[in-house]
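Just below is one structure, and these are the notes that go with it.
Of the protein chains in this complex, one is absent; all others appear in place.
Our next item is chain A:
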């Protein structure tokens, strides 16, 4: 179900070694999940978790959200086994931890291409979300964002980042400001999505909401989450305003008219409406529809025109 313009506001971590939580993945209302084989899984459960995740995905046939899974870093003894075991169950993609350099991402890209060839599935099926979670990663993120067409988003990881910097993470996040901004720049420049870090204190909903507001303001379009209770708060903050929805509806109406006239460009109130604006408007409407703010279904044909 992956496509470049998919809504990825809420990306929930689910531990890969807990059947009781995996079984709830279909019912959470987040846009995506990150099934975790890395930090959440103790060393003596790495094998079992991999098999459990594969088995879960094989049985989760009616996928109602994007499924990414976080493998162990490729330079550990588990990383490639995580890929070999789970990829046949066809997740949407991989969240790659410690993506400090473009070379690391390219290594994964190559492996995924081999797998796709072996499976006989379309090349590019598996997406990559690199985790930018060290000083080095922040410096290299501009190249990382562009190093593979599989990279559909950059995910900032503040816990590891602050550790790599030897600093404490605060609830207000001043210490993250520069890194966050750079990750957003890198993502926007590459035309991909920017996903902000987790907020670990599940019980402090007020600080969490403040952080989500900040993320949105900086240009992030999604947030990694550690608990399902955080989902609704992100959706609320990321909800479009009435003005944004009304404008988006006008844009879509205009572009439909343009397509009828056989063109992909039209002017609305004196402003040029072209593909990027249509895409943004379509995202606004998808977000609004997912929140029940409007009753509207939008097809990719609207964005890209009929083939």
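A few comments on the model shown:
Going forward, a residue touches a chain if its C-beta (ideal position, glycine included) is under 8 Å from a C-beta of that chain, and two chains touch if they have at least 3 such contacts; residues count from 1.
Throughout what follows, contacts and distances are computed from a predicted model.
Only one chain is not pictured, and the protein name UniProt records for it, out of "Extracellular solute-binding protein", "ABC-2 family transporter protein", "Cytochrome c-type biogenesis protein CycK" or "Citrate lyase alpha chain", is "Citrate lyase alpha chain". Considering the full assembly, A:229 is the residue among A:229, A:242 or A:257 that touches the omitted chain. The residue from A:27, A:43 or A:261 that touches the chain not shown here is A:27.
In the complete assembly, the contact with the undisplayed chain comes from A:292, out of A:42, A:166, A:270 or A:292.
Across the interface with the omitted chain, chain A contributes residues 23-24, 26-29, 203, 227-229, 292.
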